[in-house]
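Accompanying notes for the structure given below.
Missing here is one protein chain; the remaining ones are kept as they sit in the complex.
To keep things simple, chains are lettered A, B and C as they appear, and every chain counts its residues starting from 1.
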Amino acid sequence: MTEIENRMLSDATFQAERAEVLKTWPSGGTVDFDAAVAVQAALPPEKRFALALAEADAEGRTLLQPRAGVALIREHEALLNGLSPYCDVLPTTIDAYTRHNRYAEAQEGIDRSRAAGTSLLNGFPAVNHGVDGCRRLVDALSKPVQVRHGTPDARLLAEITLAAGFSSFEGGGISYNIPYAKHVPLERSIRHWQYCDRLVGRFEEAGIRINREPFGPLTGTLVPPFVSHVVAIVEGLLALEQGVRCLTLGYGQAGNLAQDIAALRSLRRLANHYFLNAGFTDYKLTTVFHQWMGGFPEDEAQATAVICLGALVARQARATKIIVKTPHEAAGVPTLEANQAGLKATRQMVNMISDQNRVDSPDIQTEIDVIEAEVHAVMREILRLGRGDVARGIVQAFASGVMDVPFAPARANLGKLTPVRDNFGAIRLFDAGHVPLPDDVLAFHRDKIAERARAERREPSFNMVVDDVRAISASKLVGRPA
Amino acid sequence: MTEIENRMLSDATFQAERAEVLKTWPSGGTVDFDAAVAVQAALPPEKRFALALAEADAEGRTLLQPRAGVALIREHEALLNGLSPYCDVLPTTIDAYTRHNRYAEAQEGIDRSRAAGTSLLNGFPAVNHGVDGCRRLVDALSKPVQVRHGTPDARLLAEITLAAGFSSFEGGGISYNIPYAKHVPLERSIRHWQYCDRLVGRFEEAGIRINREPFGPLTGTLVPPFVSHVVAIVEGLLALEQGVRCLTLGYGQAGNLAQDIAALRSLRRLANHYFLNAGFTDYKLTTVFHQWMGGFPEDEAQATAVICLGALVARQARATKIIVKTPHEAAGVPTLEANQAGLKATRQMVNMISDQNRVDSPDIQTEIDVIEAEVHAVMREILRLGRGDVARGIVQAFASGVMDVPFAPARANLGKLTPVRDNFGAIRLFDAGHVPLPDDVLAFHRDKIAERARAERREPSFNMVVDDVRAISASKLVGRPA
Amino acid sequence: MDEAARSYKIVLGVIGADCHAVGNRILTAVLTRGGIEVVNLGVMVSQEEFIEAAIAEDAGAILVSSIYGHGELDCQNFRARCEERGLGDIVLYVGGNLVIGKQDFATVEARFREMGFDRVFPPSVDLEQVIGLLRADIDARRPMALGHNSGRFVVEARA
Partner (left out) sequence: MDEAARSYKIVLGVIGADCHAVGNRILTAVLTRGGIEVVNLGVMVSQEEFIEAAIAEDAGAILVSSIYGHGELDCQNFRARCEERGLGDIVLYVGGNLVIGKQDFATVEARFREMGFDRVFPPSVDLEQVIGLLRADIDARRPMALGHNSGRFVVEARA
C-alpha cells in the first residue's frame, strides 16, 4: 500500500478498486451505479435523510433516531415500522459479522435465525441480503433510513445499501477502526473509507445528496470531548475531500451538563473553523448527540432516568439529532417495546425543554475554552506531523500517541491517555499520555483532579478510573469510594 | 367565632377546645398528651422526621418521599415497607372522607375494602384506625413517617397521629382550605390550624420536635411562584407563633427550569427574611419540591420523563426533600411497583446531578428578582389589611382578591387571577385580578405574554390558558396551537 | 327544527368529597367553546345536588367527574336515584380516575355501565369526541316533538 494521503481518489483508481470490491461477495455483482442513482432519485422527499436534517436544522428541531437491527428482512421491516411512529429518522444497525466482512458467518447467522424463529444476529446483514433485499426494506418504510455499523472496511456495504436507497451512512476510517477493530492498520481503514466517501461524493455529483455521519462517541467511555472532536473534524475533512457535502458530526454524552453543552456547541464551531480554513464552503453541517454510551443501570426506571438526562442536555445544546437508548440497555439488544419506551421518554423530555431559555453559564464558557484549546493544540500537531496532510498526520498522530482514545481495542491506538472525572463529574485527564496539550490546560486538568482527590481523601489512581466507569450503572455519576 | 388573630392560643383556650375535639369521634377518647410525648420520646433517631431533615440539610443531601395510603392497616404497612428501601422518609396519605371529617363514610370505606379485598379508599383513614392502629403502623416501619392529607379541620387527625408517633404533619389553614374545600370559611380553617400548630408547639415545649410542612403546590396548576410563596410564608409565621420550630416550606414544579430554580432559592431567602423580621430566630427551615402536580401523560415512559425533569431541577435547586410522582400518575393511585419505579428514576437522576456544578444564569436571577418584588408587594398589603396581624390580613386579602389562587375550588378564593405560560414556558399573569403588584412587574408579565402571542400569532385568551393546562399530558410544556 | 338551533344543556360536577377543580374548569371551558350550555356545580357535589340541578335546569345530560378514586363508592345507585326523581331517561356520563389504582379500563367501564351510566371515559379522553357523543346522545333521547332523530329524518326528507 502506498502512503496514505488526503486527496480525492481519481476515477481510474476508484473504478479499478470498485471492480475488486464488488467481487468480494456474490451480492456485489448486482450493484450498478446508474441504477443506484435512479433508485435514490426516485425516493420521495420524506425518505431523504439529508432533507430531514436540513429541515430540522432550519426549524431548530431535534430529530430522534433509535438503533435497531435483526437478521431477517421481514422481521427487520416490522421492527422499523414499529419504531417509525415514535421517531423521525430510522436506523439499520448491521450485525457484527458483516462489520468484519465475515459474510459466511453472517449467512450462517441468517440460516440459524430462520431455523430458531428468532434473530441470533445482533443486526441486519445487509451485504448478504443484497441490493434487492435492502430495496425491499427501504420500500416498506416511510422515513429516511441510515446504515449504522462499525465496519473498518465498509466499501461493499456502502455500495449495496446506497444502491438500495439508504440515504445516510455512519462511520469513518478512524471512528470505525479504533473502537471497533483490533488488528486493522489505521492507514488501511482510512483508505477504505476514502472509497466510501468518494462513492458518496459521486452520488453528490450525480445530484443525490447522501448524509455522512462520522461515529462520534468512539469507545463511549470517559472520552474527553477534544478526543472525539479531533476525530470528527479529521473525518469531516477526509469526507469533504472526497466530495461529501452533507455531514453530521457526533458527540457522546459524558454526563456533566456544562461539559456536554460546551462540547456540542464547540463541535459545530470548531468544525466550521477547520472546514472553512481547508477551503470548503458549500457543505451542510449538523450535529448528533448520543445518549449515554457507557454501562447502564439494570433497572428500567433508573435506565430511563439516564436516557432523560441525555435527552435534556441534547435539547439544551440544540443537537440536530439524538441517538436514543432504551430501558433495556444493560441487557443488550432491546425489544420493540423497550425501544419505543426510550423514544417516548426522550420525546417528552425534548418537548418539555424545547421552548425553554437558552442555557448559558460561566462554567459552560470555561469548558468551551478548554475544549477549543485542546483541539487546536492536537490539530496543529497532526498537521505538522502530516506536513499539511491530515490523513498522513492522523496516522502518525495515533502511532505516536499524539492522538489516543481511552479504552480502545485497536493496536493502532497507544492507550496511554487515561481520563477520570473531576469533583463535579466532568471528564479530565489523569494521564495525558503523549498528547501535546498546552501547559495551562494540563494544569487545569491536574487542579480539577486534585480537587476531587482532596474531597475523597484518596490519591488519584487507576482505581478512581475503574470506579468512574462503573458509576452510572451503580446510580452515580462520579465513582466515589463507599 | 371571634375575629381571627395571629396570637398563641392560651392554655385555657387550647384545653377547652381540646376536650371538644377529642369527642368528635370515639377514637379521640384514647388520646393522652403525656402518653403521646412518651411515645414520641421513645422513637429511635432513624424514625424522627426533624432529624432526617436536619441531617440532609447539613450534608446537602436531598431526601425522597413517595405518596401512599390505603384503607387497611396491614395493607398500608406492607405498602410502606415495600417503598421504604427506595426512599428516605415515608408518607401516609389520608383518604378523602377523613379529610372532610366524614368518619362514618370512611368507616364504610374500611368495611367495604375489607369485603372487597382491595382498598376502595384513596388513603389511610387514620382517625378511624385510632391511636392504637396508627401506633401499630409506626412500630412496623423503620423510617420517619409523615401525615399527608388536605384537611381543613385536622385537629382530631393531628391529635391521633402525633400521639401514635407520626413525626411530621403536612398542611395549613390556607393551603389545606383553598385547594381542598368548597365552603369552609378561611378564618375557620386558619383557626383550626392554629390548634394543630399549637399542639405541635406543645410537643416542642415538651422536648419533642415535630416537623410541620405547609402544603406548597396549592392547586398544582400554573400557580405563579409568588402565590404559593406568600401562602408558605404566612403559614410559616402562623405556625411559628404557635410554637412550631421545625418548618419545611414547599413549592410545586412549574416546568420552566430557570423559574423553578429561582422559586426554590427565593423561597428560602424570603421565608428567612419574614421570619427573622417577625422576631423568630430559633427555628429550623428546610424546603420541599413537589414533582409536577398537574395532569400527567398516560404513557409510563413519558410520565417518567416528567418525573425526571422534576428530579433534576429539584436537585439543581438543592431542595431538602422531593415529593415523588409515579409513572401511573395519569391513572390515579399507583401500584407499589409504579411507586417504586418513580422513586428509582428520581434517585438515579438526583444522584447523577448531585455532584454537578451549581446552576446560575442571568435568567434565574431575573426570575428571583421578579418573585421577590411580587412577594414583598403582596405581603405589604396583607400586613396593611391586617393592621400588622398576618392572620387577619390574609383573610382580608383573600376576601378582596389581594391574594388569589388560580383554579381553586374554595368560595373563599376570588378566582380572578389567571396565569398563562410565556414563550419560554415560565408562568406569567394573564390577569392579575386584584393582586396589588408593582407596575413594572405587571409590565414584565404583559411583555412576556405579548412575546408568546406574537410567536403564536394569536391573541392571549383563556383558550391559551386551557391549552397550557392540557400541555404536559399532551407531551409539551407550552400549549401551542396545533 | 335544525341542529344549530337546538340546545344542548348539561349539568356538570365533581362528585363526592372530591375537590379537584382544574379539570372541572377545563371541561367547562372546552364544552362551552363546543356549543354545549354548561351548568357547572363545581366540586364536591352530591348525587342529590346533581339531580336537583338537572330537574331545575331541564338538562339533557348529567356529566359526573371523579378524579380521586372514590368514584365507585360515590356513584352507587345514581341511575336508581335519577329514576326515582323522574329522570330515568336522562343521559348519564361519568369520567375520570374512577377507581383506586391502574385497572384495565374495559373492566372499569363495564362496572360503571352496569351501574347505569351511558358512557364511561378515562381521563385521557378527547373532549371534542365527548362533545360529539353528547350531542348525539341528547338528540337520541329527546321526546319526538322536540326533534327526535326519526322525526328529523322525515323533515329532512321533505326538504
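Throughout what follows, a residue touches a chain if its C-beta (ideal position, glycine included) is under 8 Å from a C-beta of that chain, and two chains touch if they have at least 3 such contacts.
This one's a predicted model, so the numbers in the text were calculated from it and none came from an experiment.
> Kindly name the visible chains that come into contact with the excluded chain.
A
> Which one touches the absent chain: A:Arg112, A:Lys284, A:His434 or A:Arg458?
Residue touching the absent chain, from the options given: A:Arg112.
> Which one touches the absent chain: A:Pro185, A:Gly294, A:Gly386 or A:Gly425?
Answer from the full complex: A:Gly294 touches the omitted chain.
> Quick one: which of A:Leu51, A:Leu121, A:Val306 or A:Leu437 touches the chain that's been left out?
That would be A:Leu121, which touches the missing chain.
> Check the options A:Arg102, A:Arg384 or A:Arg480 and report the residue that touches the missing chain.
Per the contact definition at the top, the residue touching the missing chain is A:Arg102.
> In the complete complex, the non-displayed chain touches which residues of subunit A?
Against the left-out chain, subunit A lists 70, 95-97, 99-100, 102, 105, 108-109, 112, 118-122, 150, 179-182, 219-221, 294-295, 298, 328, 330-335, 338, 407-409, 462-463, 466, 469-470, 473.
Just so it is clear, only the chains that are shown with their structure count from here on.
> Can you identify the chain nearest the overall CA centroid, using each chain's own CA centroid?
Here the chain at the core of the arrangement is B.
> Round to the nearest whole Å and give the separation of the Cα centres of subunit A and subunit C.
Measuring from centre to centre gives 55 Å for this pair.
> Distance from the CA centroid of subunit A to that of subunit B, rounded to the nearest Å?
So the centre of subunit A lies 46 Å away from the centre of subunit B.
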